[in-house]
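Missing here: one protein chain of the complex. Every other protein chain is in place.
By written order: A, B and C. Residues from 1 in each chain.
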Amino acid sequence: MDFSFTDEQSMLRDTVASYLADHYSFDQRHALLAKEPGWSPAVWKAFAEELGILGAPFSEELGGLGGGPIENMIVMQEMGRALVVEPYLGTVVIGGGFLKHSGYAGAEALIGQIIAGETIFAFAYAEPQGRYNLADLKTTAKKDGSGWVLNGAKAVVIGGPYASHFIVTARTGGGQRDQDGVSVFIVEKGAAGVSTRDYPTVDGFRASEVIFENVKLGADALVGPEGQAMPLIEKVVDEAVVATCGEACGVLAKLHEGTLEYTKQRKQFGQPISAFQVLQHRMVDMFIQVEQAVSMTYMATIKLSDDKQRSKSAAAAKVQIGKACRFVGQNAIQLHGGMGMTDEMAIGHYFKRATMIESAFGSTDHFLARYEFLSLGQAA
Amino acid sequence: MDFSFTDEQSMLRDTVASYLADHYSFDQRHALLAKEPGWSPAVWKAFAEELGILGAPFSEELGGLGGGPIENMIVMQEMGRALVVEPYLGTVVIGGGFLKHSGYAGAEALIGQIIAGETIFAFAYAEPQGRYNLADLKTTAKKDGSGWVLNGAKAVVIGGPYASHFIVTARTGGGQRDQDGVSVFIVEKGAAGVSTRDYPTVDGFRASEVIFENVKLGADALVGPEGQAMPLIEKVVDEAVVATCGEACGVLAKLHEGTLEYTKQRKQFGQPISAFQVLQHRMVDMFIQVEQAVSMTYMATIKLSDDKQRSKSAAAAKVQIGKACRFVGQNAIQLHGGMGMTDEMAIGHYFKRATMIESAFGSTDHFLARYEFLSLGQAA
Amino acid sequence: MNLDFSPEENAFRQEVRAFIKANYPPALRAAQDAGRPLTKEEYLMWHKVLAKKGWLAPSWPKEFGGTDWTPTQKYIWSEESAEAETLPPLPFGVSMLAPVVYTFGTEEQKKRFLPGIYNGDVWWCQGYSEPGAGSDLASLKTKAERVTADDGKEYYIVSGQKTWTTLGQYADWGFFLVRTDPDAKPQAGISFLLIDMKTPGISVRPIITLEGGHEVNDVFLDNVKVPVENRIFHENQGWTCAKALLAHERSGIAGVARSKRNLEKLRSIATTEHSDAGGPLLSDAFFRRKVAELEIDLTALEFTELRTLAGESSGKGPGPESSILKIKGTEIQQRLQELALEAVGHYGAPFLRDLGHNAGIGPDYADGLAGDMFNGRKTSIYGGSNEIQRNIIAKAVLGL
Partner (left out) sequence: MNLDFSPEENAFRQEVRAFIKANYPPALRAAQDAGRPLTKEEYLMWHKVLAKKGWLAPSWPKEFGGTDWTPTQKYIWSEESAEAETLPPLPFGVSMLAPVVYTFGTEEQKKRFLPGIYNGDVWWCQGYSEPGAGSDLASLKTKAERVTADDGKEYYIVSGQKTWTTLGQYADWGFFLVRTDPDAKPQAGISFLLIDMKTPGISVRPIITLEGGHEVNDVFLDNVKVPVENRIFHENQGWTCAKALLAHERSGIAGVARSKRNLEKLRSIATTEHSDAGGPLLSDAFFRRKVAELEIDLTALEFTELRTLAGESSGKGPGPESSILKIKGTEIQQRLQELALEAVGHYGAPFLRDLGHNAGIGPDYADGLAGDMFNGRKTSIYGGSNEIQRNIIAKAVLGL
């Protein structure tokens, strides 16, 4: 057992942190989000070329840094600390994950393009009716010669406006909620029949409603096994969930640090409000939540490579993270008093991100149910 | 709308309170419980003859005080404040309730005996397998000429050792958990085939395991409609639940008052511990819980006479009381520190009673489920 | 003890319901349904109807326009208003300033200011909080020096900064707490001034809150000249007015009727939304349970408020016990907002303000729920944070 980081991993963290400190301050981010396109292709380019982090979890043969889940966690943690909206999760973790785990013929080329910052993925999986059930799909892909015809609507595709490609889950068979009959496709955003409605999200990202209308796909659009892609999807989503937990660790740390700092400065009734025992204990409870969340994120990150424990650990970590996001986020605002309610202070923006992370890929209830199923078996 | 008590009601409260202050102090109770029979027939006699409170909820024609649920609440609240183990609940509220609501032919005579303190009831409803489901019954009563033969085992019959009669739920038809086929009987404790194993409970009461082995009952043992007694049982249990909420209000008030008093006296780090803000806020939260519990108890008491709202209100009140018992009880001990852990201080005894009330007639989960069913309909 | 309404009370309820139905302005209803910020005119539409009817200010003494209703009638009025989702009159004039004026003001001040409040002709805003003083209101620094001007009249020259001034961007007048004696103890040197917002030296700057809205403002005062007769009550004794106002601010804050209405909405959303298993979300065991627990909590709060009101009608004022209503009321409101956001799943994320309502992205009821939840965090902060409320109960009720 060992919880230490290698020198390379520490260096990766320092590299990302120092770049973001210089190029992604709160004010720089604020300016970025205020104008179109609402994200920074320049920062993305720097991630690819200057920092090389878009290859963090890919093998060296593919041009990557030879890392894996731990490297994803390290990068995501820093993304969380700086509230980065650029699509590391969608592109490297999720897009990269599908390419790595599916045995996809074109994987090598596409991973090269990811690493170079040229291809950007967004994950179009959720549907308006489906809540957090990955298999609840009305989107269909029908065989058409050697290729496919795609029809359907995807909801709240995070990073849709930044993407060059969508990864799309669709039904090639089975009923609306069946595990069988689910397949995964790569669809170019520019393909005929693909339309999007773009909008900002409450936490500063951009997202799209995506409509597929008789979109013709080649045979090579299929990623993973036809109709049997649920295990693949679950694996990649587990990785995305744990990477999001990593991001949350960064967000939570900033919420806690920011609150400590503010309460030490802010004076009421002739003393810093950090002197009030009730607020001290609140901050201790926030601290405990942050520490527990970090512990669970480490655990789940390490267990991503253990196929037996992977899903259960990811669900447990997301539960812990979800609870921490709510408790730490809400109390950070409360302890900032009125100032926490203003757009001009960073703390509210961390709170908004924490709130959205709480429901990312599923609410705390969703992941509790998943954990129970995996740990205790089917309910009555 | 009106929340005030009548002069008679206030007098009833004062009478009970002042009697218990003189005859049921913590030390007197302690001595009482330490030796057989573990309760005081003399106190019971005084309730009947000196105070006349065993007739509180019965009409004046029957020799009672002409009160109802509010009078029960008032008496039970004082019972809670003094941790009285004598069976007002089992005898007056439950026994009396079955007699009042069933149209039972012998009701008048038995109510007279209750008021005189001569007949004491214990409610034998729970079974080892049945948890809190009132209809989950293996005990059977089979027709035998004009009478019945009773067989079965009842679990944790509170007040069993004090009782002269049991009120017994039994199946006269239907399957183990059916609503149909449930009947209620009055069984003399001394009847042939009735045996009991008596023991103390963790909160100072006495209870029995009761076994019925071919107990022959006359036709007049049946209370309420044959096989269709569930509505009657539910009505009486609703009344018992709300009366128990009343008792809890007394217990909770003492837990809160005792904690306030103790923390004002107890010094640590050179000041009374009541000066620490964290403990102050804890006591405020305890106070809020107590106030909310009292509000709900008033509400449910008033709504006992509204058959449409009765069960839902009783369930809601018990949920609130159950949560308050846990929060207030546990924190009372915590704020008493080591002293709260000792048998010689009263606070621990209130905590134990609060803990048992939390699960009386069903846990908080049980009453939440019942509330949901009544408020939101059947779950998926 | 009973909870029944008398036949007269039931008749009153019918009257109220019919009046609202017949007179609620359709333009205001449409604006509310569209979910966008209201205009100044819209804010006042219902206010003016109520003023004309004489039902604007049930709590005021009869002589100044109050309705002389019983506590039960007031309770019925607030229930029906919430049920019909009417827009409550802005509190700044009606609920906050007016009681100070009719309690502490001179006859002349009452005549001068109460009609404008009642009729909605004058929009008032509050100048209490300052950047340095949050819950510690008495530490305010805005100073007012008394001078005799060239016209021979006496004025206060007021300078300083106020903040969290709600809807101050529309205000005609404001009521301000200012320090008139810098050497006295914090609470002893404060006066209560009414200031015309058009006076030179006043500027109002928007504060954008975290959900992106503009409701609150900073107000800067730079040598603002205020006639002495605009002071309510004695010089240096404004804290007495401030305390009275704060107690009033707290007492309505339980918001039981509004929360009941929002609980209905939540149930309706959860009936439409699907659970992961595909059925209605309200059939999901855990979502049901959260709704049920909230409903029970709200019932407990309702009956605690009724007990408080009963105590009030029998002579006790809105005492420190009302802090319970503030604490539980805001906790329940916030919990409702959290659950509504939870209920809509993915569609909690879109921020559609710039696209307009009914943009067709997700269900209409989902739009703005995240913003409501973010914005709702303020309720446990303002009006004396919930931590301060606990301090008040500890001291005033528990004697700690």
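By definition in this document, a contact is a pair of C-beta atoms (placed from the backbone, for glycine too) under 8 Å apart; a residue touches a chain by one contact, two chains touch by 3 or more.
The model shown is predicted, which means the values in this text are computed figures rather than measured ones.
Visitor: Which listed residue, B:I70, B:I114 or B:A207, touches the chain dropped from view?
Guide: Spelled out, the listed residue whose C-beta touches the missing chain is B:A207.
Visitor: Which parts of chain C face the unshown chain closely enough to count as touching?
Guide: On the chain C side, contact with the omitted chain comes from 285-286, 289.
Visitor: Which chain A residues touch the hidden chain?
Guide: Missing-chain contacts on chain A: residues 1-5, 70, 260, 263-264, 274-275, 277, 280-281, 283-285, 287-288, 291-296, 298-299, 301-303, 316, 319-320, 368, 371-372, 375-376, 379-380.
Visitor: Footprint of the hidden chain on chain B, which residues?
Guide: 126, 128-133, 136, 155-156, 158, 176-177, 197, 199-203, 205, 207, 209, 266-270, 276, 278-279, 326, 330, 333-334, 337-338, 340-344, 348-349, 351-352, 355-356, 359, 363, 365-366, 368-369
In the analysis below, only the chains that are shown with their structure count from here on.
Visitor: For chain A and chain C, let me know how many angstrom lie between their CA-based centres, rounded off.
Guide: Using C-alpha averages as centres, the distance is 39 Å.
Visitor: Between chain A and chain B, what's the gap in Å when you average each chain's C-alpha atoms?
Guide: 53
Visitor: Would you pick out the residues of chain A that each touch at least 2 other chains?
Guide: 276, 278
Visitor: Of all residues in chain C, which are in touch with two or more distinct other chains?
Guide: As it turns out, chain C has residues touching two or more other chains at 275, 277, 284, 387, 390.
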